[in-house]
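Below is one structure, written out as structure tokens; comments come after it.
Then we have chain A:
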Amino acid sequence: MTTVPGLRGRAAASAISAALFVALVALLPLVLDDFEASQYAYVAIYFIAICGLNILTGYTGQISLGHGAFMAVGGYTTAILAAKAGVPYLLTIPLAGIVAGVAGLLLAVPALRLSGLYLALATFGVALATPALIKKYPDLTGGSTGLSFDLVSAPSWLGLSTNDWFYYLTWTIALCSLAAAWLLLRGRTGRAFRAVRDSEVAAVSFGVHLPTYKMLAFSVSAFYAGIAGALFAIVNLSYVSPETFALRLSVYLVVGTVAAGLGSLWGIVFGALLIEWLTVPSFEVATVSRTDLVDIVNAVARTSIDPQALGISDFVFGAVLIGVMLLLPTGAGGLLRRGVTALTDRLYTRGRPTS
Partner candidate 1 sequence: MPLLELHDVHARYGETRALHGVSFSIEEGSTLALLGANGAGKTTTLRAISSTVRKTGEITFEGRSIARKSTEAIARLGVTHVPQGRGIIGDLTVEDNLRLGAYTRRDRAVVKADTARILEQFPRLAERYGQAAGTLSGGEQQMLALGRALLQRPRLVMLDEPSLGLAPLVVREIFDTLERLNREEGLTVLVVEQDAAIALRTCRDACVLEVGRVVLSGPSEELRADESIRKAYLGY
Partner candidate 2 sequence: MLAFTWTDFAQQVVSGLATGSIYASLALAIVIIYRSTGVINFAQGEMAMFSTFIAWWLIADPGGPELHLWIGFALTLAISFAGGVALERLVIRPVEGAPVLTIVMVTLGLGIALFGLAAWIWGADTKRFPSAFSTRTVDLGGVIFSIQDVGFIAVTFAAVFCLWLFFRYTKVGLGLRAAAGSRDASRLLGVRVSWMLALAWGLAAMLGALSGVMAAPTIFLDPNMMRGVLLYAFAAAVLGGLDSPIGAVVGGLVLGVTLNLLGTYVSFFGGEMRLVGGLVVILGVLYFRPAGLFGKTAVRRV
């Protein structure tokens, strides 16, 4: 029995980096202060959402610009259940995921007939229209003023601060989500998804029942987004409003997914970090924050742009996005994968790898 050169090496490399990652997540709070812990909780939330969106866009090739809407469904489910029905917040999380998953299933029905640009257009419309829909039923959703529920605090027997609790709660769920996605994508389902992405026509000829897998991809990714939304509501000091999940968020999610590298689970950390870095001016990755970037520009171009000024963060975001798209079409995950493959090929085979 022959094995593909380097494949065992790849599997070993993946396992090692997975273990490293879990260790990193577990130990990071020791070096973070309280505020930073809450920021990294948001990173975990984006991580979950990107995981789901990665399944949809990365593995099946369907473009959704509307996943912020599914996060909204999840966030509002949590808020409504907690505020109006007194459901304990932990229980609302899976429920939010399920409600969002059902919403994803419903959207999948018209989406079955669309692909590429048309699907992007339709989901863009969903994202644009969602705040309006939320405001239409103020009795249920609190309308423009938003909805609050009881503030969450850490369980007393753990002895953690609230922010640390947020960190561990979100990251535990994030790691479980990652594991679940990995299991889902390993076998036949993953292969079917990839077949759909590469060529719908070919996939059908291989016996893949297109509607089933498309709907599965949509509802699973919506489920993940719902969970992310529920956690967002909790970490956001138990408050949601139509502006919390505006169109901007859907764009951020797709950006994070693309930055993660379509079809690769390991760039997701990068993608999640990127979103938090782009949305919070002072957030530091490798001690560089967006504010620092603007300072560099000021120094070089002799300008005096205030990094906190209105609009600068958006302008930087847009410009960086365009720049990255022009330079790196396959995203960080693609780079990562190419790097890892080359390394393990050299470790585990003699001579040059067969291509």
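On the choice of candidates, all candidates are chains of the complex that A comes from, given by their letters.
What we mean here is this: contacts are C-beta pairs under 8 Å (C-beta built on N, C-alpha and C of every residue); 3 or more make two chains touch, one makes a residue touch a chain; residues count from 1.
Model, not experiment: these values are computed from the prediction.
This complex pairs chain A in touch with one listed candidate out of 1 or 2: 2. Of all residues in chain A, those touching candidate 2 in their complex are 57, 63, 65, 110, 113-118, 120-122, 124-126, 128-129, 131-133, 135-136, 200-201, 204, 210, 247-248, 251, 254-255, 258, 262, 309-322, 325-326, 329.
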